[in-house]
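Only a single protein chain was left out; the remaining protein chains are all shown in position.
Chain nomenclature is as follows: A, B and C, assigned in order of appearance, with residue numbering initiated at 1 for each chain independently.
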């Protein structure tokens, strides 16, 4: 049995207590996307600004949720800020693969992620702090907490692409 | 366990093989009502003529069904022909009480019949041949076969009363 | 004490799942408001059908089919008796309470609602008693009005008459699955009747816990689920007044709900058949019947008394042990509420609370409890909900208190 320490690594609690990039951005110019975890009620609002070079020039996170969803959002904001949209999407894919081991067994979001070998595909992507969330896969119902912000980010990118 | 002889008394088979009052009546003046046993597909068509004195002056039975539903219809036609509508309704009630012992447990028709004491209430009504159908109560799913014609008759009386 | 009390130790013997040990700890199941556990009597009744008397119902002449049909219909009789329904044919078996409410919203609604008509709901409804109405309201262009909720977690009935003025439907819960609040059902159904509206009572949280008499409640429809009252998954109940049910068009079409079918059209059967299209939850009905027998055997009043006592003990103990960090939502008077406690532990999120509690083998439920409008009313996005039933005792409450203290300490407030 996985213990609480596997889930609540210190760095996670730190991001939860002191979330980075918390707040709002003015819309427009920023884009605003809301995400829900239908099971527990967690809500994430992603505000995102992209510049003419396709860079994520700014990102802010709103909403409420558990330590896992909030810390994941906080770390995400740091990981993608200043990156190109393409890079941010790659990081998203890498993170979702990290989380995917049980996702198909908790159902509901239509994700078709499979238990790929993370290290092989993503060896060149550095998830940094985010790897602290790896322990979440041992708690299947919490995976959706960890991926909520990322799904919302993907949706935001999709909407931005459609708009332009 | 009740045996087949309890169900298929000779008189029942006789009515089944040689149904009385089989046929149709011209409508109008006759009234035509169809009844269905939704479970097995048996259909009964009752053609009925009432005269100015409230007598069932003629009755014919159409449709198809099993030995129980057909013989019950045949005996019914004999029992009510020449009787007043009120008498016919009384016979119907008496017969339905005879059949009611399990009816609430086979469901579906909304009948609220209870297991009244038949003899007490109906001592003065002579069901004649119809009592041969008493064995049916030991075969709960067949009760609906036996009551089909009678429910159709009641409906016919109701319709006639509404029309006039 | 001379008043009888519930013999929980004896009851627990009937629930093998509760003697489970999780990581060396006694399993503490406090999530019955979501779904309850099953006594062996219920499982045995279902196994007995599968092992000796299984067949499709209503259509066979052979003995297995007769036994299965009679077991299925006896379950209807038991449920009717349990809720005081005058006629077993008023009891419709659905797949869950949610389907029961959708049935009313769609079948009664499509026949009776017109553009501009008002449907009155309360802010403490479960999504099951909101979304079906929002769907039909959107389809038919009806208005939805909301009865507010006070800070104490009770319905604010100040403007009820205005809200009901001209309304066609008043749908409300008999007991909040979040706050534990017990609503004055008879008073509300009477107000609905006075306004010319039908009343639809979501009785999911009350039928399992107190004695129910549909005549006393005065409702037109009530809905509940077997899985919250010791019964199996896969079956719920709609009870409705016979004349209303008779007048309603069918909901789902198929076998078992017809009198006749031709290429030109179909003729629907009477109730309950009309609303039970397809092969029904046969064995599940038998399980529900056995659950009802089990509950009746204990006695609903004794069950209610036990839950009030346990709730009082819990409110006292949790407040003492966890102190000001803990907020218990809903009415402060145990006798005015059911055995459902929604907790907030300072700024530890409910999801995290539950996770720590699971380490202590304490099973509670975090989340919005399918009552998002209510959560928004209280400006929370999740609570940690503990709920009790006949098999819970003060040891369970003590374990909950211990675990909450541990959770608080883990997140070191």
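Here, contacts are C-beta pairs under 8 Å (C-beta built on N, C-alpha and C of every residue); 3 or more make two chains touch, one makes a residue touch a chain.
Here the structure is a predicted model, which is why all the values come from computation and not from measurement.
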item	value
Left-out chain, listing which of the shown chains it touches	A, B, C
Candidate in contact with the missing chain, chosen from C:41, C:56 or C:305	C:56
Residue in contact with the excluded chain [from C:235, C:292, C:310 or C:388]	C:235
Selected residue (touches chain absent from view) among C:157, C:186 or C:252	C:252
Hidden partner interface residues of chain B, rising order	1, 3-4, 7-8, 13, 39-43, 64-70, 139, 142, 145
Hidden partner interface residues of chain C, rising order	16-17, 20, 22, 27, 29, 31, 34-35, 37-38, 43, 47, 50-52, 54-56, 59-65, 94-99, 101-102, 105, 123, 126-128, 130-135, 138, 144, 146, 225, 227, 232-236, 250, 252-258, 260-263, 265-266, 277-284, 351, 354-355, 357-358, 362-367, 370, 372-373, 376
Residue numbers in chain A that touch the chain omitted from display	36, 38-40, 102, 104-110, 112, 139-142
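Basically, only the chains that are shown with their structure count from here on.
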item	value
Interchain centroid distance [CA atoms averaged], chain A/chain C, Å	36
Chain B and chain C, separation of their C-alpha mean positions in angstrom	43
Chain A-chain B separation of Cα centroids, rounded to whole Å	72
Of all residues in chain A, the ones touching two or more other chains	none
Chain C residues counted as touching two or more neighbouring chains	none
